[in-house]
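A single protein chain has been omitted from the complex, and every remaining protein chain is retained in its original position.
The letters A, B and C name the chains in turn, as written, and every chain counts its residues from 1.
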Amino acid sequence: MTRENLQKAFLTLVLIIVFGLPLILRSPTYLHILVLLYLYAYLTTSWNLVGGFAGVLPLGHAAFFGIGAYTSTVLYVQYGVSPWFGMVLGGVLASITGVMIGLPTFKMRGAYFALATIAFGEGMRVMVENIDHLGPFNINGPRGLQIPPLNVGLANLMFTNKEPYYYIILVMLIAVLAVTYFISRSRLGYYLNAGGEEPEAAMSLGVNVARCKLIAMAMSSFLTALAGSFYAQFSLFIHPKSVISLDLSFEIAFIALIGGRGSIVGPVLGALLLRPVSDFSRIYFGATLPGLHLIIFGMVLILVMIYLPRGLQQPLTKAYNGLLNRLDRRSR
Amino acid sequence: MAFLEISNIDVSYGDVQVIFDLSLKVYEGEVVSIIGGNGAGKSTLLKTISGLLHPQQGSISFEGKPIHVSPPEEIVNLGIVQIPEGRKLFTLMSVRDNLIVGGYNNRANRHIAQLMEEVYGLLPRLRERESQLAMTLSGGEQQMVAIGRGLMAKPKLLMLDEPSLGLAPILIRDIFETVRKIADQGTTVLLVEQDVKHSLSLSDRGYVLENGRIEIEGLAEALLENSHVKTAYLGA
Amino acid sequence: MKKPIKEIGVCSAVLWVLTMALGAGSVCLAQDKVVKVGNIIPLSGPSASVGQQGKNAREMAVEEINAAGGIKSLGGAKLVMLYTDSESKPEKGVAEAERFINTEKVHVLTGCWNSAVTYPTTAVAERYGIPFIVPVSVADKITEQGFKTVFRIAAKDSWWTRDQFAFLRDMEKEFNAKLEKIAFVYENGDWGKGFAEQWKELAKKGDYKVVLDEPYPSTATDLSPIVQKIKRANPDVLLLVSNAADAILLTNTLADYRVKLKAIIGSGGGHADPSFLQAAGKNAQYLFDIVEWETDVNKPGAKEANEKFKSRYGYNLAGESVDAYLAMYVLADAMERAASLDPVKIREALATTNLGSGRGMIVGYDAVEFDKTGQNKHASLVMVQINDIGKGMERITVWPKNARRAGYQPVFPMP
Partner (left out) sequence: MVFILEDTINGILMGSIYGLTALGLTLIFGVLKVINFAHGSLLMVGMYVAYWAVTLSGAHPYLTLILVIPVMYLFGYYLQDIVIKPIFKAESEVREPITVIIVTTGVWYVLDNLTLLIFGPHYRTIQENPLRGKMLELGGMLISVPKLWGFSAAVLTAAAVYLFLQKTSMGRAIRATSLDREAASLMGIKQFKIYNIAFGIGTATAGIAAVTLVPFYNVFPTVGVLFDIKGFIIVVLGGLGSIGGAILGGMIIGVIESVGPQFMAATWAEGIVYGLFLLFLFVKPSGLFGVRYDW
């Protein structure tokens, strides 16, 4: 087998496993955990378009997530509009917001950008918490919105069991990974990367770094908002402190950095490590030794960063490539 | 025995190797020039001597002691002082404070006042500018501060990285005159320059560095006559 | 760099194996005949304090029930408690409910204190038909979602606000003092907003003049601007909804700025937190608070239960922990009658609960009986006043009058 075929075979194997998993893993608990894992991998991959390729550290993506969640929920609950439509509209709104916030902030350097996005995210939360009605829309301030689980079905993006959610978020994840893959190979990806590492050099080559970053931001916020709508339909309850929280913005960034920012598989790897650590340590220690699970989480963050500052993808891609090479050689 | 002896070093920036199997010697009291084009590895070489980078292979010794694994502050304490490319002044500090920080190392810090007088003696302009922020000075003055700051460290071996960079010709002459004075007072000087004519004319010996390798070495006058040097660097 | 990578790999592998082994272990346990109770409460994060109290109260009740022979109709089956930390986050509550129901196969769920966590979590229980006992999340909505499996022990917020105003009326009559101007100050969350909306209605009905209606962020680091606002609005009565940190800060700041009020009425929560009395000390004197229960309640067993609790955990039972304590007895009673681990039967038994006596009934009201929505019909509230009558600051029941501590004369209006 050639190297290319090996890679294809490997990819097919992974796809078979992830698509077949619900057939073996019948427990809704684990499906629920997996749905959230994929959701976070999806969010982080979307974040990566800005945070990874454009070389800045946005810490306010929860605002876009919130825009998506609120748009689809308000439209669905109060006007009966299908969440699929709300999802796209939320994406568009988030994308406009993203460009508006990106215009002034992309001029900033490192820490300023990070802090500005934190303030943007928190400011968004404060606004939602303070506003009960936005024109004809009831967003209910700090009390959040419930989605009555009445009309189950694909049209309403609402199901009684976990499997449909699992497949929807899986497809979304694969789609966003594909998008990233193509962007990373496109001119835009190249420019973004160049602009992230050597902004002056890129600029001198005539690359419009600012515009590239804005395009990335628009895409990233659009994709993030889609996940917000999905999450709202999955959990059927949203409120500002859960969908527009700093914790969420941070966790997305953590997953990216732990996995390896700027790489395509990084977010997935990061989610694969951090989500189980966070879930299982809470399950096993959360009740007996309050806080221990967050100590473990914190320790994992510290240790991975000390030993693998480039993230998990670095040794794993090396191992993967090594394996491919070995198989490749053996088959010849 | 050579004052500074570099033997067969390889140096890389990340995955990119910049210096290949390089050896050179500097004897006490000499002025040695390293010349070469952009990207030849000159700055990398100086950074390696200063301990900002460490060689993957080979060794560097100073007065017989190996220094290639030492951190920069220890190397400064031994008396090797670099005046970095682009001056790298502490822009938001006064000229005086820049000089004081220059004398931070163990050998110099007890003689700050005396050293400062010596520096002001050599570079009287700096005394006038004493309380001005370094960033408000002109390019030539900034280079003076950089040199003064280097002298504050009481160097045994002073390394200058492109001191003429970005300066008007008249200022360049000033700078080289100052370097000559420093050498005449007994400080060994290792000079990295693109301005080959000036630097070789005040040096004792020279090395030509190309693509991370020493291509030619010899006495300064001989190098000035060398045909390769002439065509490649002197534009003749 | 090679070695550390290996270490990390080994570490994470060990972690995985460990968690999986633990997971397998907990599944094995489920074979004995036990009643598994899943409790979702905040044990870390901003509400950790109340979560911990609820956990302690549950633990004490379950120990008592099991020591007394467990569920006799199930052959002495023991109650087995499973706890999990919601961190006050809805998504964690939902995930944990899923896990408790599907993986741990719990028979009953309880929780979650934060109303924002309780809504979506009860929806999960409803979907699987697992009974969910809510000791204290007070938002009306929780029992008004049309769910069949949700049972709330505590009063809902419309009753809390109703009783706060009834209390005010009664006190005005009793002490012949007319209070007119009223101020609302509350944390800007679903709890505070819920109360404030009902206060507004009640104030209108009761002919009070609302001089201030002020939400504040419960993460505020300085509450003196709010206190100044209160001072300048110059109300007679101040109604509060606060979490612990802000309740303490607000009380101390009110005292600092010498704000003269005729009555301050809290709404449990932060004001009922055991740390509150310790941290606010003398500044809390004469403050009224509405609670479900107080240590001086005139009920057999109440005093003993509190003493036992205090000697074990170092602080008094509070209204909210008593609800958790009672919830376990309500559950035991229902299990006894259900004589089955079938959730449908348990739900039916819970729905027909009429518990009027027994060790758990140390609450002020007569019985626990759920209406169609799952709300405890009898749940009632008492008002306490914080005062020092010789043994340091303590909480003294003053209202309703028939529950008032013998010999105590409430101080009203505040001097």
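Methods note: a contact is a pair of C-beta atoms (placed from the backbone, for glycine too) under 8 Å apart; a residue touches a chain by one contact, two chains touch by 3 or more.
The shown structure was predicted, so the numbers you read here are calculated from the model rather than taken from an experiment.
The chain that is not displayed touches the following shown chains in the complete assembly: A, B, C.
The residue touching the chain not shown here, chosen from A:Leu6, A:Leu25, A:Val92 or A:Val126, is A:Val126. When you scan C:Ser73, C:Thr219 or C:Asn234 for touch with the missing chain, the hit is C:Thr219. In the complete complex, the hidden chain is touched by one of B:Ala40, B:Ile67 or B:Ala153, namely B:Ala153. Screening A:Phe19, A:Tyr167 or A:Phe297 against the full complex identifies A:Phe297 as the residue touching the chain left out.
Taking the complete complex into account, C:Leu249 is the one of C:Val37, C:Leu249 or C:Leu355 that touches the chain left out. Take subunit C: the residues that touch the chain left off the picture are 44-46, 48-49, 51-52, 188, 214-217, 219-222, 224-226, 228-229, 232, 244-245, 248-249, 252, 255-258, 273-276, 278-281, 283. In the full complex, subunit B makes contact with the omitted chain through residues 14, 50-52, 71-73, 76-77, 81-82, 84, 88-93, 97, 100-102, 104-106, 109, 149, 153.
Contact between subunit A and the unshown chain involves residues 57, 104-105, 107-112, 114-116, 118-120, 122-123, 126-127, 129-130, 246, 250, 253-254, 257-258, 261, 289-292, 294-295, 297-302, 305-306, 309.
What we mean here is this: only the chains that are shown with their structure count from here on.
Using mean Cα coordinates as chain centres, the one most removed from subunit A is B.
A straight line joining the Cα centres of subunit A and subunit C is 35 Å long. The geometric centre of subunit B is 73 Å away from that of subunit C, both derived from CA atoms. Between the Cα centres of subunit A and subunit B there is a gap of 50 Å. Taken residue by residue, subunit A touches two or more other chains at no position, since every residue touches fewer.
Counting partner chains per residue, subunit B has no residue touching two or more of them.
On subunit A, the positions that touch subunit C within their shared complex are 27-30, 32-33, 36, 126, 129-130, 141-144, 146, 149, 160, 235-237, 239, 241-242, 247, 273, 276-277, 279-284, 286-288, 290-291, 293-294, 303-304, 306-308, 315.
On the subunit C side of its complex with subunit A, the touching residues are 4-5, 7-9, 11-12, 15-16, 19, 22-23, 43-44, 48, 51-52, 55, 82-85, 87, 89-92, 94-96, 98-99, 101-103, 116, 119-120, 123, 127, 141, 145, 188-190, 192-194, 217.
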